Each structure stands twice: as structure tokens, then as C-alpha cells.
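What you see is the complex with one protein chain gone and the rest in place.
Labels A, B, C, D, E and F are assigned to the chains in the order they are written; within every chain, residues are numbered from 1.
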Amino acid sequence: MQIILAFVIGALYAAGLYMMMRRSIVKLIAGLALLGYASNLLIFTAGRLTRAQPPLILEGAVSPVPPFADPVPQALILTAIVIGFGLQAFALVLIKRAYQTVGTDDLDQMQATDN
Amino acid sequence: MSSLILSAATRLLLPLMLLFSLFILIRGHNEPGGGFIGGLVASASMALYAIAYDVQRARESLHINTITLIALGLLLALGSGLLPLFSGLPFLTVLWLADPVPVLGEISTAFTFDVGVYLVVVGVTLTIIFTMAEEEEN
Amino acid sequence: MPIKETITLVLMIVGIFFMAVGAVGLVRLPDLYMRMSATTKSATLGVGFMLVAAAVYFSELGTAIRVIATIAFLLLTAPVAAHMIGRAAYIRNVELWPNTRDELRGQYDLEREILAGSPPKLRDDLPRPVAKNTD
Amino acid sequence: MSLPDVALFLVLPLLMVSLLLTMVRFVIGPRMPDRIISIDMLATLGIGVIAVYAIGTNQPVILDATLVIALISFLGTVAFAYYLQRRG
Amino acid sequence: MNFFLLNLLLAFAWAALNGEFSPEFLVAGFILGYMVLWVSRRALGCSKYVTRVPLVIRFFFYFLWELFKANIRVAWEVITPQFYMKPAIVAVPLDITDDIQITLLAQLITLTPGTLSIDVSTDRRILYVHAMYVDDMEAFRRSIKRGFERRILELFQ
Amino acid sequence: MNVLLVLPILIPLTAGIICVLAWRQRLFQRVIAIVATISMLIAGLVLLGTIQQSGIQMTNLGNWPPPYSIVLVADLFSAIMVVMAGLVGVSVTIYSIVTIDPQRESFGYYPVMLSLLMGVCGAFLTGDMFNLYVWFEVMLISSFVLLALGGERAQLEGAIKYFSLNLLVSAFFLGAVGFLYSIAGSLNMADLAIALRRSDQTGLVTVLAVLFLVTFGIKAAVFPLFFWLPASYHTPPVAVTTLFSGLMTKVGVYAMVRIFTLLFTQDTDYTHTLILIIAGFTMVTGVLGAVAQYDFRRLLSFHIISQIGYLMMGLGIFTVASLTGTVFFMVHVIIAKSALFLVSGIAFLVGRTYDLKELGSLYKGFPLLALLFFIPAMALAGIPPLSGFWAKLALINAGLAAHQYVIVAVALGVSVLTLFSMTKIWAEAFWKDSPVMDAQAVVLAVREMKTSEMLLRLAPVVLLGGLTIILGIAAEPVLNLATQAASQLLNAQNYIRAVVGVTP
Partner (left out) sequence: MLTAVLSGFILALVAPFLHRLARGFTGWLIALLPLGLFIYFAGFLDPISRGLVFTEYQMWVPSLGVNLSFLLDGLSLMMVLIITGVGALIFIYAGGYLHGDPNEGRFYSFLLIFMAAMVGLVLADNLLTLFVFWELTSISSYLLIGYKHSYADSRAAALQALFVTGTGGLVMLAGFILMGIAGGTLEISALVGQSEAIRESGFYVAILLLVGIGALTKSAQFPFHFWLPGAMTAPTPVSAYLHSATMVKAGVYLLARLTPVLSHTDEWRLIFTTVGLVTLLIGGFLSLRQTDLKRILAYSTVSSLGMLVALLGWNTKIAIEAAMLFLLVHSLYKGGLFMVAGTIDHETGTRNIHELGGLLRVMPLVALGALLAGLSMSGIPPFLGFISKEVVYEATLAYTSEDWQLGTLEGIFTLVEMIGNIIFVTVACLLFFVPFLGQQKETPRHPHRPPVSLWLGPVILGIISIILALLTELPALPDIASVYLIGPAAGVVYGEPILLSLHLIPPAVVPMLLLSIATVAGGIGLYFALPRVRRLIDALDIGERYGPERLFAQMVVGLPVFSRSVTLLTQSGYLRNYVAIIVGTLVTLGGYTFFSRVALPVLGTIDVYFYEVVLAVVILVALALIVRSSSLFFMIVALGVIGYSIALLFILYGAPDLAMTQFSIETLSVVLFVLVLYRLPNLAQLSSSRARLRDALIACSAGGLVTLLVLTITSRPLLSKLNQFFSAASYAEAHGRNIVNVILVDFRGIDTLGEITVLAIAAIGVYALLKLRTDDTIGDDTESYEDMVAVEAHAEKEKESKS
């Protein structure tokens, strides 16, 4: 499954980046969201997949019964997901405000202050 | 255009979801769950409420400014981390209460920290959703 | 096979049957409203069976309670969701199957945000509610 | 074939076929509400998957996730409907 | 009083969720439930909950049966190549007036395969139902009113 | 345990929370912000002193043994950076008090600014790769908010680019950390250093090094990854620009220095040469951008990029001498550049524009400002005996000693262009008579302002300008410190031993 997921991750990155390279401001948001998925899945996969028990210690035990999934990538992803949520919320509002203020969804129209 | 069915269902769902969110929060240390998920579920319930009725009502029923809620949550989390400094332990060292408290079980600064997380998540999500929804309503 | 496992198996099979029916219905049925009629119900029922199967299989109070809670939530929420979508779809002019008789036609007044409650009779002459098709 | 195997290698694949069918509706639409009910269905199927997977791998713990999905996914659908109804 | 009952209910729910009906958990559930209710007190408003346990149970089984019946019918429709349905959106006049009761009715109708509550009129007098098998609109209205609505009325008397 | 290490993070966090609780109390928030930044500066200085006396400091948060806990580690370089963060924090806060409009102040300006400082200090102090990511995000979101706060069209346009490209960084960073964990099974930097040194997958490690190079490269605004910076830095209030210019890209450079001295030293022939090439192009494109500009702030923004090239040059050459140059240059450029941005704000205040063609008469009308510009500008151009001279001298010295003639030639050439563009500002904004405002009008405009407000505006500039002179005339102590910091960086064993107790 790691092999298949490797391709899925690649596709997620590719699609995310492709969407970021579009001119529509809304597609930009989709691109950012896709990159978020891609990164999370990447950490998950790179931390090795196990069709195994969750990293929980059962009543009466002192350590999880192997094989169990590595909790570290999970904790990292959890953090990353939540951070990503905050960033995405902000991104949404930013883009909406930009659209309202500039009056277009074409990113190419937002280049006057650049150089 | 509000929906009678949604509003009525929400009245029932809201307490259930809030309860469930506390449940997820409290047992998070031992079972799947914790402050994040709990907070998210709680905010989902309030978001539902805001959709079913309106934001103003949702804000009122919360009784506390969402941004203050964020600050309180952060303060709780921070305070949980600061506590060990007074016993000469590093920042964020988890301290445990000697005797278990009924229901909540063994109380530790890890738990209060998680409660802080819960409050922040609720505060944040609701600030965002309420602000956005108010913007829409205008 | 012990009785517990047999019950589990049966429940699972019934569950998957209804879920599959829901999925097939989703694809096959000719209009949105019927698809919703089929899926929301069949799938909810199916998933209910499966959850009960799990509860039976694990035979723990905790699990059972959670399962019951889940089913209760589903029963509570699924119809609300269906109502919301159905209503939105109708307001947004999602087509009914051609042979459908429609007593709701012309009842929505979107400007004033009200749904009329006049006595039921068929009014084919009335125009459908006007709303822009946007999606 | 043990029960877990049935769950994993019979029921789960069937669920997945249902999932694919749901995706078919998702892809062909034709209108947005169709897609919304597809993902509503997806959430329901997800609960099913979790239940079956719990049986198949003997993990009662993951049933907790079903509770969350049952509660939360509803909000998503409501939001979609809200959006759909108001957008114009 | 209703709040108290609801609170009690929540306390039990809490204990149930935890899978442990010990006094501690009930007390805790009561306290937590109280907090929850306090937070959502505006949402709940004042509503009447009259619990008639036997009625509920009867009602529940009636509903299950209806559910199962309808499911089989829809399943048949879906599996067999031809379509037999005669769909209609029917306006069902309501006798019940309480929001919760209307909602319950609408929910039950929706839960039954083949029928779907689309909306309630703003004046709460009519429920619009989409149904897949309507030979006779009047008969359909009657069946709803005599079936679910009557039982709900009984339940909440 | 070591409270000192936690303070630079705790102070701004606590102050930020207090500010949020006092949401509408602008005056109170100002006081809190000032107190907090000054405390941070003091904490940083004490930390610096402690490290000088007793070596690298470490605290294991949560009291778990490293490498399992997240550790905060401070070597001299970290501590210097924390001090700089405090310094910039203090300057910007003072400047903000009079320049930030009440609306921004009552919509969370101070808490967000403080959280930015928190993120910056966290990044400087953490000894954990993923935790570094978290601090990056803290910094990032704070900077997003500061950048967009106010919602002017230009701000929003700039913010979108800034935002998008920086989120790209986050995605890359997260992926790279994931890979790092999946190769080495650890997140603690010191532990990773051991693991990567022992790893037999050297090729993969180098690939990772390149991933990080690009990731932090975007953050540090190196060629060809810097686009977000000139697109956005000139849009928010000057206080914010100053804060960004002083700290944001520098965190990228810091991270780069940290990982390319601690983690990725297996294939320096390849990686560090790459860094050197990037450094050269960064210097050149940055300064060319500046030369092309006729807008005070944008010109300065492009210079940030150019200066990053110099910082990278020291890392690329990779000797104690060159890293000394980088550390010293860092201190210098943070101070000088902050001063210049603040000056640009005051110039705008008087002339109502950033357009160099419209500005003018400031030398005649506001000679104090002219002086306050000239000193840091010349420092930036590397004119002795100001701070920039020693910074460049150290780098050029190191480059020649390491036989890196090309980069030295580029550095010298860019230095000339830097001088060219600084004198352009000088000639246009200060010497020239403004087409719209004669010297008398400037004098009047200055007189019209409240003295107390002007003093608050000028105070940080005087502070920073004075520091460039002091840093120039008394360069030795700081150079000495930089040398110590550089040798700590280059002798990674000390760092590793301080954290995990063993050496690789």
C-alpha cells in the first residue's frame, strides 16, 4: 500500500502545485488545501504504514501490544492538521477580502505592487 | 430562510454534542480523543446552532466573548506549563495530583493543559465561524 | 460458528445489503429526490445493522452504548440533512422526475422568505419558483 | 473463513464497491445536490467501513470515530445545503 | 422541571457513554449535564417533554416495522431493472403544532424509505412530502395522518 | 533546568495573552508590549552572558530525557539571535506606539506582534526539527495577520503572494521533516546529527539537505525563491516592515545555518558549494532589484535579499572565519536595516510619499533625519568604520582565505552597487530639492508634529543608528563573540554533547 500511497501523495502534490499556478484566486485556495493533505499523508506514509492496532495501551497493560502504529507521525500530523486549519481559515478570509477589494478573481490583476 | 426542522433538531443536538465533546476531552488521555477533537466537536455544535438560528443567538448562548475564551484557554495551557517551574522542574513538566478526583480520575497538569487546548479550539473555531457568518449576514 | 458470531455475520450481511441498495439506488434512481429517499434511508438502516453487528461482536457495554449513541445520532441527523438538501434542491430548481405530481410548486416566496401553507390542491398552472441556476 | 476475514475480505470490499458507486454519482452529478448527497453517503459508508474494520481487525476503539462522524458530518451537509440554498 | 428531566437524562447518557453507571459518574454526568444545559439553555427554550415510556416503545417498534417494510420496497425498486414508482410531492396538512413534534414527524417520514419531508410551511400547517409511491394523493395524506401523526399526538398528549 | 531558555518564549506569550484579555485597552497594551519586549531583551542578554560563562545551555521541556523530549538549546548564535529579536522588538514597539493607528491597535496588533516575537525566539531556541516547524508557523501566521491587518488593497495583494509562497514553504518543510523522521527515526536535532552522521544512506541525506535548502531558502528569500518578499514587504505600516525585515528572513537564515552546520555536513563539497552559488546570485539579483527601484521602502526591501546573500556566503564558505562573518553580518544587518526602514517611515511622514522622485529637501529641512539615514546607510554599504565594514571585511577575508575568489568578487561588486543605491536614496530624498515640497515646507511639516511623538519615532532610530556606530568602532568584542559563536557552530560535537550527552 505504501507504493500506491506514494503515488497518491505525488498526485496530491502535483495537483496542489498545479492549482497554485492557476490565475483564479479560488483555485489557489484549493491548491493550498491539497498541499496540506499531501504533506500530512506524506508524513503518515513516510513514518511507515502498519495495518495494525492504534497506539493505545489497553486496560491492564503497560505498553501497547505490537504490532501497533507509530504514534509519533500521528502526533505530528495532528499538530499539522490543526495548524493547517488555522492557516486555511485565514487564507479563506484573506482571499475573500482580496477579491472584494480588488474586484477580480484573476491573480494576474494583482501584480501592481510587486516590482 | 431558516428551517423549522433544523432548528428543532438543533435544540436536541446541541446539548448532546456538547456533552459528547466533554466526554472526548476528558477521556482523551486514555482513549482516542482529547482537547482538539473535543473542542472541534463542541465548536461544531455551536456552528450548527449558528446556522440553524443566527450568530447573534449563538454568541449570546455562549455567554462569553470567543476571543476571551481563546485567551483563557491559552492562559490555562500556559499556566499548566508554568506550574512546575515553581517546584524547580522544567517548563511543561506534568504534575499529578496525589489523589484521584472522582469521575475525572487522576488529575494532572496534562489534563488542565488539554482543557486549555479545548477552550482555545472552541474559541478559535467559533471566533472564525461567527465572524464569517456575521459578515455574510450583513 | 458460535451464536454471537452468527448473529454478527447475519447483521453484517443485512447491513451491507441495505448499504449496497442505497449505493445502487444513488446511481440508478432518476431524480435527486428519489435518490435521497433511497440512500438516506437504506444506507442509514444498513449502517445501523453493521454497528449493531459490531456491538454484538464485541459484546461490551461500552461499545454497545457507543453504538447505540451513534445510531441515535444518525437517526436524528440523517433526516435533517436530507430535509435541508431536498429543500435547497427544490428551491434551486433541481428537476423532479417528469411524472412527478407537485403540490409544492409555487409555494415558496424567496423574497419574503416564506413557504405558503395554503390548502392542498394541484396547481399546474402556477410558475415554478424563480431562482437562478448557479451551480 | 473466520468472521474477521469475512468482514475484511467480503463485506469491506462490498462496501468499497458501494463507495465506488457513490463516486460514480459524485462524478456524474448532474447537479450539486447530487454531489452533496454523495458525500453524505460517503460519510455513512465511512461509518460502515469503520464498523466492519473494527470487527475485522478486532479494534473496538475505532468505533469512537463513528460517533464523531455521525455527529459532525451532518454539520457539513447542513452547511452545504445552506450554501446551496442561499447562493445566488 | 423539564430541564431537570433532561439533565437527568444527560447524566445517564454520560454514565452510559463511559460505560459505568456508578454514582460518581452519575453525579459527574449530572454536573456536566447541568453545565451543558446552562450553555444551551437559550437554545432549548421551554418545551414540554412528557415521557410515556410504553407509548415510546410501541411507537419505536411500529416505526422499525415501517422502516423495514419501506426498505424492502425501495430495495426491490432499485434492484429490479424497471421502475414502478409514481412520485409526487404531497402537501400534508398538520394537526400537530409543536415544533418538536412537527420535526419528529418530518424526521420519521424522511427516515422511512421512499418518502422525504421537504419542508414545513412557514405557518406550520402543512408538511410537504416527496414520496415515491403515491397512487392517490388523498390516501397518502391519510396514511401519514393516521400513522405517524396520530401516534406522535398520542405520545405527546 | 533552565528558566532562562524558556523566558524568551514565555514573556511574549504571557504578554500577548494579557493583551488579548485587555482587548480594547490600547494604552495598557502598549505598556505591556514595551515591558515585554524590554524583558525579552534583558532575558536574551542574560542568556548570552550565561552561555559565555558556562557554555551551551539546554532545557528539556516536560522533564523527559533528551532526545525524547523537546529541548530548548541555546548556543551563542541562538542567544545572539534572541538578543537581536529583543532589540528589534523594543525598537519596533516604541515606534509602533505613535505610528500604528488606533484601529489596528484595537484589533490585536500588539498580541500578534508579540506572538511573532514568540515564534521567532522559539525558532532560535528549539533543538527539535518539528518544533522548529511549529515556531515557523507561529511566526508565519502572526506575520500574515500583521501584513494583512488593515485590509488596504496593496496590503491584500502583497499578503496573498506572501501567504501562498510561505504556505508552500510549510508544505515543503513538513514533508522534509517527515522524510527526516522516516530516515533517522528522531526529531531532536542533536540526535538527528548523530543519526545522519552514522547513516549509510548518504545520498538520501543529501537529497534531504537540498530539500531543506530550498525550504529555508524560500523563507530566507534567496535566489530564485525570494519573490514573496519584494511583493509584500512595502505594503504594511513601517513598524511591521521593520519587524519583518529584522527578523523573518533572518529566521530562515538561522535555520539554514543551524542545519547546515549541525545536520547536513556529510557532503559539504556539494551542498555548501550550492549555497555559495545561491549566495552569489542572491546578492546580485537583490541589489539589482534595489538599483531599479525608485521607492524608498521597496528599494530597502530588495536590499534585504541582497544582504541575505552575504549571510549565505559565510555559510557556504564554511570556515570559522566565514561563519564569524555571517554572525557578525547578521547582527549588523538587523540593526542597520531596521534603522533604515524606520527612517523611511519618518521620511514618509514628512514627505507623504515613498517615491524618491517626489521626496526631497530632507537634508536641508530635517538634517537630523539625514544623519540618521546616512549612518546606517553607509553601514549597509560597508563604509568603514561602521558595522557593515567589519561584516563585509570578515566575509571577504574568509572568502579569500578559503580561495573562494568568485564569491568575493561578487560580494565586492554588490557592495559597490549597494553604495550606489544607498547614495541614490541619499541624493534623491535628502539632497535633491523636492519638486513638491521645499525645505521650508519640510521644516514646517516637522514642526507641526508633536514633539513627544517625534521623539518616540526617532528614539529607536537613534538607538539603532548609535549601535551601528558602536558596533563599528568597538567591533572587536562583538567579533570576538561572533568568532566564539562560529566555532561553536562548526564544532557540532559540543552542541550534540550538550543536548544528548554523547558525541557522535
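Keep in mind that, in the parts below, contacts are C-beta pairs under 8 Å (C-beta built on N, C-alpha and C of every residue); 3 or more make two chains touch, one makes a residue touch a chain.
Being a predicted model, the structure only gives us computed values, none of them experimental.
In the complete complex, the residue from F:P8, F:G44, F:G150 or F:G314 that touches the missing chain is F:G150. Of F:I18, F:A475 or F:I496, it is F:A475 that touches the chain left out of the display. One of F:V3, F:A401 or F:L455 touches the chain omitted from the figure, and that residue is F:A401.
Listed by residue number, the positions of subunit D touching the unshown chain are 8, 12-13, 15-17, 19-20, 23, 26-27, 32, 35-36, 38-39, 42-43, 46, 49-50, 53, 59, 61-62, 64-65, 68-69, 72-73, 75-76, 79-80, 82-84, 86-87. By the touch rule set out above, subunit A reaches the unshown chain at residues 1-30, 33-34, 37-38, 40-42, 44-59, 61-64, 68-72, 74-75, 77-79, 81-90, 92-97, 99-100, 105-108, 110-115.
Keep in mind that, in the parts below, only the chains that are shown with their structure count from here on.
Considering the contact criterion stated above, the chains in touch with subunit A and with subunit F alike are B. Think of the whole protein's Cα atoms as having one middle point; the chain whose own Cα middle lies nearest to it is A.
A count of C-beta contacts for the chain pairs B-C and C-E puts C-E on top.
Of all chains, the one whose CA centroid is most distant from that of subunit E is F. Centroids of subunit B and subunit D (each the mean of its C-alpha atoms) stand 27 Å apart.
Separation between the centroids of subunit A and subunit B, computed from CA atoms only, is 24 Å.
Separating the centre of subunit C from that of subunit D, both taken as means of CA atoms, is a distance of 13 Å.
Each of residues 13, 17-18, 106-107, 117, 119-120, 124 in subunit E touches at least two other chains.
Of all residues in subunit B, those touching 2 or more other chains are 1, 3, 5-6, 9, 12-13, 16, 20, 31-32, listed in ascending order. The list of touching chain pairs reads A-B, A-D, A-F, B-C, B-D, B-E, B-F, C-D, C-E.
Residues of subunit B that touch subunit C in their complex: 1, 3, 5-6, 9, 12-13, 16, 20.
For subunit F in complex with subunit B, the touching residues are 1-3, 6, 10, 13-14, 17, 20-21, 23, 59-63. The touching residues of subunit E, counted against subunit B in their complex, run 6, 10, 13-14, 17-18, 24-25, 27-28, 32-33, 35-37, 39-45, 47, 99-100, 102-103, 106-107, 117, 119-120, 124.
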